[in-house]
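The other protein chains are all here in position, but one chain of the complex has been omitted.
We just call them A, B and C in the order they show up, numbering each chain from 1.
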Amino acid sequence: MLEHIKKHRYKILCIAPLLIFLLIFTFLPIAQVIILSFQPAAKTDSVTPPGSGDNFTLAHYQDLFFQKDFRQAFFNTVFIAFLSLALELSLGLSFALLLCKNSKIIRFLRPLFILPLAIPTTVVGVMMSYLFTASGWLNRIFLNLRIIDSPIYWMSGGVKSLLMIALADCWKVTPLVMLILLAGIQSIDTSLYKAARIDGAGSFYIFKRITLPLLLPSITAAVIIRGIDAFRIFALPLILMGQNLKVIGTFAYLEYSEFNNPYVSAASAVLLLIMILSAVLFYIKVVGKKGIVPA
Amino acid sequence: MADLRLVNINKNFDKVQALSGVNLTIKQGSFCVILGPSGCGKSTLLNLIAGLEEASQGKVYLGEKEITGLPPHKRNMAMVFQNYALYPHLSVFENIAFGLRIKKEKEKQIKEKIEQVSKALNLEDKLGRLPRELSGGEKQRVATGRAIVRDPELFLFDEPLSNLDARLRVELRSQFIKLHQRIKKTIIYVTHDQLEAMALGEIIVVIKNGRIQQISPAQELYAVPQNLFVASFIGSPPMNIIKFTLKKKDTKIQLIKENLVIELTNDVTQKILSYLGQDIYLGFRPSAVRFGPAGQIKGKVIFIENIGEDSYAHIEIIEGTEIIAKVNDKDARVGKNSVNFNIDNQAMHFFDLQEKRI
Amino acid sequence: MPTKIYKNLKFNFILLITFLIFYFLGCQPTEKTRTLNITMSLGEEEWRVLREEIFPLFEKEHEIKINSYQIEAGQLATKLQALLEAGRSEIDLFAQDNMELSRLINQDLVLDLSVYQSRIPDEVLANLIDSCKFDGQLMFMPFRPNVQIIYYNQDAFKKYNLIPPKTWDELLNVAKTFKEKEEQGKVLLKAFGGNPTATQIYEFILQAGGDPYMFDDEGCVKAFTFLKELWPYVSEESRRAKWDTTNQILAEQQAYLAQNWPFGVIILVQEYNLPFIKTYSGWSGPRGEFHVIGGDVFGIPRNTPKKELALEFIQFMQSKEVQEILVSKLGWPSIRQDAYAKVSGWQEPYYQAVTTALKKGVFRKNVTWWPAYVKYISEAFREIVIGEAQVELTLKKYKEKLKKDKSLYK
Partner (left out) sequence: MKKRIRAAIFLITILILILVFLFPLYLVLKISLSKPQDIFVEKPTYLIKNFTFEHFKSVLLSGETFLNPLKKSLLTGILASILGLLVSIPAAYSISKFNYKLKYALILVIFMTRMIPEISIALPITISFIKIGLFDNILGLTLAHLIRILPVSCFILVGVFSGFPDELERQARIDGASASKAFIKVVLPLSLGGITVAGIFSFLLSWDEFIYASYLTLARPTMPIKMYYYISRGDIFSSATYAVIITIPVLILTFALQKYIKPDFLSGAIKG
């Protein structure tokens, strides 16, 4: 083992600062949160730093599963995550396909598509509240275009609000997915398209049998980066729906800041961590090697 | 039968004139090679025939049917690319079967055809592999297999051997010839390697800057180059070309350049008499040099290249002008630095100042 | 091309680093002079008056410098807790919204001030002092009472010749008229949940003679039944209505009648100068007119070394002289009976609405489990008023839930 380290001495030296930083400033706090989630809710006056009580309890996790609130938050999170991921991938892919030509105009217009990525989430929250209110712009446009005859009450909870949050999140992040997929598309050798066209393939067939499979590694990259953040959504649901529609992120925040229950908040955060980790590992197993290393 | 006819083809990409005034007829079943330096428009011509690119002006006919605007998959042609263009994510079997799957042929039929083709190209044990696991030669054969299995009307090869090592190239060349004899379909083969062109092509089309220089069988191309470019491009080592002034001294016709004087015998002179007093180009192959004490031309040997059973001497005849002469072991005395030689008058080529053959 | 860029990039890269190091070394303020760090959550106009006219008086008298910082009500508790647990005391005195006090108590972040009750001037209203107590312990000091007033769109009311409603029935009638005339509800209720919704229901229950914390007594049932009856005629914007969005809804004329804190006057009238916005104290229910008294209270972080200076500052702020500046310049209701000052011109009519509402003011009993109450009363509101669930049964259900959660609090 020793000479192995000696051989890679230089590499380990480079990675050290990164891993040390991450260890101190993220792995330790995460460990603290995990420990907190198993600590009994001792009747301490203030939240003494965790690690003091050493015994171990699953009370908070049981408590979570019996809470209708948490089950609802769990469903909302999964629903929003999958909906926004699906939207982002399909929109991102169509934008990428549209913008992959390198003509001068496209190169000029492409940064415009990157703009939403640059806007802070607090600003996006404000913008979306202009759009999605009962008398907001979206209803007015739909009414003018006769798509709907009476205004949709986006903020009244239920599937409509979930769709609203997914759309808001997807608006800000689709550019990132577009850029990742654009990278994948532009790395495909164009002579493949020529060969396929000569073999008699139509453009849809080419997309299905060549572009898509070769894009799998980029799709994996997009799913992993976005998937993690989609489950972890917090700012948008809080700004747009507050306590009316909870996702695990807002549930953990409110449980801690409003309802003075740090243990349950920590437990819900840990559950979210386990959920994301297993989702990512499951995806990698399903996609397998060909989904990760480009052909 | 379906001859391929290209009529007054022009092709330009915004400012660059890729093809201009191309008229070409390729008889059905012939092995036609399109030869030219890189960037002369030969690949553009091939893409145009395949339908991957559209001609700016002009028409393309296959037999009686005009196919100018027809999309590639309606032309029933197959093409092999320089970088093979194998689908990296599909196995060799799937790569070859790609065209058949599009035509929705039955699985049994596909299996049979691929068995047959893979046996012919000895790829039987490679069918399950992925392209990146194959060697250059194997990749090349898979690309060819993919073209053959579709049994197209016409084959297009875009410099398929340029990425391979010399020995493999020679081996695959013979396979192409055998392939052509077996399937008797038209093959249009693009290359920049004139040796390959001479070896393969029944008909060779030489192109430069988008213009056809000459269309003729290999031997005629070597023996009767129609212009200076074809003359210098065909044959290795290249033909010696020197500009002389044509003079008449009492009854003798002479080629004069500075202090070098070459007298020509009468049988050669009829066709060049009209150029008396003007400058013309004299071209002669290295094999046309005849050493001997009576040689009119005196020169100094610079070095001798030995490549296999014949070797070539680089001789400087006048200040700054060198020629290459083929030397066989008989002329051992060439080792000395100064030497005399004559040029076999029958093997002389003459070109006017417009580089046209006289 | 890259190497050329790389050359001068490398040069100004180093330049930037040196500049940054100098800068951020230099910007650590060295705190030699005696200072008092206080935090509040005020509007820009309010900050200007305090910093230019009030703080200098105290600073001259005690030769100290006051550092005043803006912290949102929702973010104060977290900062105090972080500072306390890290053993640092950056904040010596804070003013906090009296709706957000329970977390400060539950996490034991403030100093018990009972022993200093005698320092409060006698002119300060007695019930105001009681509102700063938790289980009889004086944990905070009165700073500024506040009460919500009703904003209404004068033009709209004139158009349908309606008068601002003074009773529940008139309110219902006004709501029905607007709905009928403009096929969209124009009376705004706070349905977003959280403190805005809880405070509104608290007032309706008081007006129906109930005890809000009983959750399911006769008054509560009457209040919820009325709200259930009113809801169909209410503006759809109510779902997103809370204290900050109400101003926008009123300004955009999506609603013609809405209740909100007086800070809306400055924004709607002074900043947006909307002529049609008028105010009055509000309506009364079957058992009379009641309004919850909100506002801010002073608190002292447990670990501050400058407790004495902070207490002197509180006393200074409660003095007659300061109260009169606050009344005249900002139209704040005074905590003293004897602070009579003329409210400046344009603010006068709006100030009237605040004083009359204050006369009908009632203090919310301070309980540590207020957040749990807010959570369940909001859910009850959503289920009964919006979801049209049965009143008594649902209230009982949430009463049980509240009882179970009380154990989490002190």
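Please note the rule applied: contacts are C-beta pairs under 8 Å (C-beta built on N, C-alpha and C of every residue); 3 or more make two chains touch, one makes a residue touch a chain.
Predicted model only: the values in this text are computed from it and were never measured.
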Neighbouring shown chains of the undisplayed chain, as defined at the top: A, C
From C:Glu90, C:Asp130 or C:Glu170, residue that would touch the chain that is not displayed: C:Glu90
Those residues of chain C which, in the complete complex, touch the missing chain: 2-3, 5-6, 9, 16-17, 20, 23-24, 27-28, 37, 39, 43-44, 67, 69-72, 75, 78-79, 81-83, 85-88, 90-91, 243-248, 251-253, 263-264, 267, 271-274
Contact set of chain A toward the excluded chain (per top definition): 10-15, 17-19, 21-22, 25-30, 32-33, 49, 95, 98-99, 105-107, 109-124, 126-128, 130-131, 137, 140, 171, 176, 179-180, 182-184, 186-187, 217-218, 220-221, 224-225, 228-229, 231-232, 234-235, 248-249, 252-253, 256, 265-266, 269-270, 272-273, 276-277, 280, 284, 292-294
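Keep in mind that, in the parts below, only the chains that are shown with their structure count from here on.
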Most central chain, judged by mean C-alpha position against the global CA mean: A
Separation of chain A from chain C, taking each centre as the mean of its C-alpha atoms, in whole Å: 35
Intercentroid distance (Cα basis), chain B paired with chain A, Å: 58
Multi-chain contact residues (two or more partners), chain B: none
Multi-partner residues of chain A (each touching 2 or more other chains): none
Chain A-touching residues of chain B, taken from the complex the two chains share: 47, 50-52, 71-73, 77-79, 81, 83, 85, 87-89, 98-99, 102-103, 130, 132, 146, 150
Residues on chain A engaged by chain C in the complex (per definition of touch): 41, 45-47, 49, 129, 133-135, 151, 153, 155-157, 242-244, 257-261
Chain A residues within the chain B interface of the complex: 189, 191-192, 194-202, 205, 209-210, 213-214, 290, 295
